[in-house]
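All remarks here apply to the structure that follows.
Entry: subunit A
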Amino acid sequence: MTAPAIELKGISKSFGPVQANKDIAIRVMPGTIHGIIGENGAGKSTLMSILYGFYKADTGEIFIRGERTEIPDSQAAIRAGIGMVFQHFKLVQNFTVLENIVLGAEDGALLKGSLSKARTLLKQLSEEYELHVDPDAKIEDLGVGMQQRVEILKALYRRADILILDEPTGVLTPAEADHLFRILEGLKREGKTIILITHKLREIMETTDTVSVMRRGEMTATVKTAETTPQELAELMVGREVLLRVDKQAATPGETVLNVENLQVVDGSGVERLRGISLNVKRGEILGICGVAGNGQSELLEVLGGMRPGKGRVTVNGQELDLTGAESDARTRRRRGIAHVPEDRQEEGLIMDFFAWENVAFGYHDDARYQRGAMMNNDAIREDAEAKIAKFDVRPANCWLKAKNFSGGNQQKIVIARELERNPDLLLVGQPTRGVDIGAIEFIHEQIVALRDAGKAVLLVSVELDEILSLSDRIAVIFDGRIMGERLPSETDERELGLLMAGITDTDKDHSVDEIEENLAHATGKAG
Partner candidate 1 sequence: MNYLDLIQILDSSIRLATPLLFACLAGLFSERAGVFDIGLEGKILISAFFSAAVAALTGSVWLGLLAGIASSMVFSMIHGLASITFRGDQLISGVAINFLAAGMTVLIAQDWFSQGGRTPQLSGGARFSPIELPFAEALSGVPFIGPLYADALSGHTILVYVGLLTVPLTWYVLFRTRFGLRLRAVGENPGAVDTAGVNVVRLRYAAVAICGVLCGLSGSFLATGLAASFTQNMSAGRGYIALAALIFAKWRPWYALGACLLFGLLQAISNRYSSIDLVLFEIPNAFVLALPYILTVVILAGFVGKAVPPRAGGQPYVKER
Partner candidate 2 sequence: EPGLIIDLGGKFDKSFNESAYNGAQRWVEDNDGADYLETELASEAQREQTMRRMADRGANPVVVLGFANGSTLEQVAPDYPETNFVIVDMVVDQPNVQSIVFAEHQGSYLVGMMAAMASETGTVSFVGGMDVPLIRKFACGYAQGAKAANPDVEVIANMTGTTPAAWNDPVKGGELTRSQISQGSDVVFAAAGGTGVGVLQAAADEGELAIGVDSNQNYLHPGNMLTSMVKRVDNAVYDAFTAAAEGELQTGIVVKDLSNDGVGVAMDEFNEDLVTEEMMAAVEEARAAIVSGELEVHDYTSDDSCPALTF
């Protein structure tokens, strides 16, 4: 029997009080694709970073091709033939592709030789694996798909025969993802070993040979992909039976609450993020916006929430919003009945170093209820906070705990409680269940649907197609700052939405990946 390409034994790792990995064991056979699946925060990235020498494990042993290997730093991992494409790319933005590839793998103290040698090798590699990139382009001018190729080339250039990819498809369209998987198949045929991290069941089922499941820092199971089902994996992931659909009544839309006409946004560095968006949301309706991350959906929420200026015409309940002037801030939006659950609760929705009660007033701190003369009425805020914490079942129910000391799901409950309890006319929600466990997901979904049923308008942004499909009453697909089309959830499927997400509107025809790639490259070229 051949030795496993990788074997980990008893790996544990803590970050301060958080134990990210607990006594983990795993074996991966050479020439296979091994999937690792688990919820957000399960410890997948941590485990792989340990294998790549980025973090140091507290305890445990690593065996590479049967030999016990110390991996104190990434240098050692590279020497052992391991390459890793991180979830957040590790590229130097203002260097060229070539410079990024030779960085750390130069031969000789002078650059000239290394660069020309790399150029030839790069040409070979890119032809061999269909990984075309312009070696002289600056990273900051490339789209994410291209950047990912650079990362893969970086690993191949270092002659990695064990390749780790951490959530490589999070930023890709379904078609791009398919292209990536074909590349991985090719690499596998060459005899390389691949570890693929994801939390998407479909990808696991389609591409891997074996799969390990992680939950809360522990490895709960390793199975052959052919011998399992998505349902089983899902249960292993969350530790109990899961419900994959949301229960809800059909919508009964009323008059229009939000109307957006030709909305445009240019960001700080002059890039057009929204190129003229028009849409509307009615009372008693949830409009879902889906798209690959980075196509303008975040900016859409931010403009509507008053966090950045824009151009165009937006009305709420028939009254126009000020998009650029003195009134284009989040404070004014709240007064106009718009509540906003931001995409990033830790960076935006909460002040992590504030107490829970302080966070309950966040954004509404100028509310008359919270004032006492020129001072703030902290007692009133605390009273309100306690009520909300009780109603939304935030645990622990302690308003003197700092936000950072709550778990992700409970942090999200605090934000949801604050925003929903304002009884807004329009609710903007971004990624409501990112990093939240299934139990909390159900609760949060119920709350959103309840708000809709109370006759309010909801604009939902999510990168999870499942969430969009199950929660929305209407779906708009965004690509490169434009709305590609609207569909009813009952009349569409993932394939059609995926093509729209890649900017292809004639969804009836067949489309090759190259075509999609070209379309995307064209779009990013314009954006850059």
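As a selection rule, all candidates are chains of the complex that A comes from, given by their letters.
Keep this in mind: a contact is a pair of C-beta atoms (placed from the backbone, for glycine too) under 8 Å apart; a residue touches a chain by one contact, two chains touch by 3 or more; residues count from 1.
Just so it is clear, the structure is predicted and the values come from calculations on it, not from any experiment.
A.B. asks: Here subunit A stands alone, and the other chains of its complex are listed as 1 or 2; which of them touches it?
C.D. replies: 1
A.B. asks: Considering only the defined contacts, which subunit A positions touch candidate 1 in the complex?
C.D. replies: 15-16, 52, 54-55, 73-75, 77-78, 84, 86, 90-95, 99-100, 102-106, 108-112, 114, 154, 158
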